[in-house]
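Rather than the whole complex, this shows some of its chains in their spots.
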Amino acid sequence: MASPQTNRRPLVSVIGSSEADANMIRLAEEVGAVVAKLGAGLVTGGRTGIMSAASKGCAEAGGTVIAVIPGTDMDEANGYAHYVIPTGLGWARNVITGIAGDVIVVIGGAAGTLSEIAFAWMYDRPVIALSGSGGWAEKTAGQALDHRRNDVVIDCGSIAELEITLREQLRKAAGA
Amino acid sequence: MASPQTNRRPLVSVIGSSEADANMIRLAEEVGAVVAKLGAGLVTGGRTGIMSAASKGCAEAGGTVIAVIPGTDMDEANGYAHYVIPTGLGWARNVITGIAGDVIVVIGGAAGTLSEIAFAWMYDRPVIALSGSGGWAEKTAGQALDHRRNDVVIDCGSIAELEITLREQLRKAAGA
């Protein structure tokens, strides 16, 4: 039986590809800072690109960063993560990064990110896509992945909008 | 490319079964407190018994606790964990708890713990068994699981001995 007392802190998982241009990097750093500002911890896949930039933004704003990596060697993670969780699962670790947040935020994103969005959807996590960031964030923003849910991937067009939406979603998750 | 800068903090994974008697619970709480005292974060499987008790000991001593759970519902975790990482993998999550520490500490333990010890061994993590705690900790203490490694599961007969050994192993891991 779980203890009634709870130390649990909110988590946001930021997903996006390991390759990113300067604009996406800047957006990811800002998202990381927003996560810290809202008092949530950050989970990423622990690698380069969006993952590294969001981690940098969160850590520099005083937030805690957890990296869930595909391999088993902790040095695989970028240097901004405070806690590294190795999995040894290869890309199947995407099932974890796709659900290891009370809210999932998508920035850009290639096929790996797409698999994470799919898992977030299947396991009923709220998903917010930063639509100006290209990739699968752009393609899935405002869309329903299938009919099992009545909502859509929430489309946020700016960091300011993301902050408002993320605060609201974290409040909802805390109340659940 | 990983950043040369590193925020990474040491982690200790404490493994043991979800059912535990009063003596094992007390030992697990003490181990959790030792982990906090040594400045490491704690990873557990997030459930009851040894996992809950070690988490309580660590959290109450000011340490950070991460729960890596078999299911996808964060409420499955005990209330002492600060960060809950859901996996949805069932008992296959044991591959993660078995390797998600710079050092793995075994207290008591049933078949699930045994699978974690095996993964820790295969993926070359140092393993310390609190031999007075019964279960698979007792059975594997001082033993080599197979011939791939030259060392053994380190046998610690007391909390005092564990603290010395754990400090030494964390120092080694940091130097690696």
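For clarity, chains are labelled A and B in written order, and residue numbers in each chain start from 1.
In this section, a residue touches a chain if its C-beta (ideal position, glycine included) is under 8 Å from a C-beta of that chain, and two chains touch if they have at least 3 such contacts.
This one's a predicted model, so the numbers in the text were calculated from it and none came from an experiment.
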- Enter the number of copies in the whole complex; the displayed portion holds 2. 4
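What we mean here is this: only the chains that are shown with their structure count from here on.
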- Task: Please report how many Å separate the Cα centroid of chain A from that of chain B, as a whole number.
- Result: 26
- Which residues, counting only chain B, touch chain A once they are in their complex? 1-9, 11, 41, 43, 48, 52, 56, 59, 64-66, 68, 72, 74-89, 95-96, 99-100, 102, 123
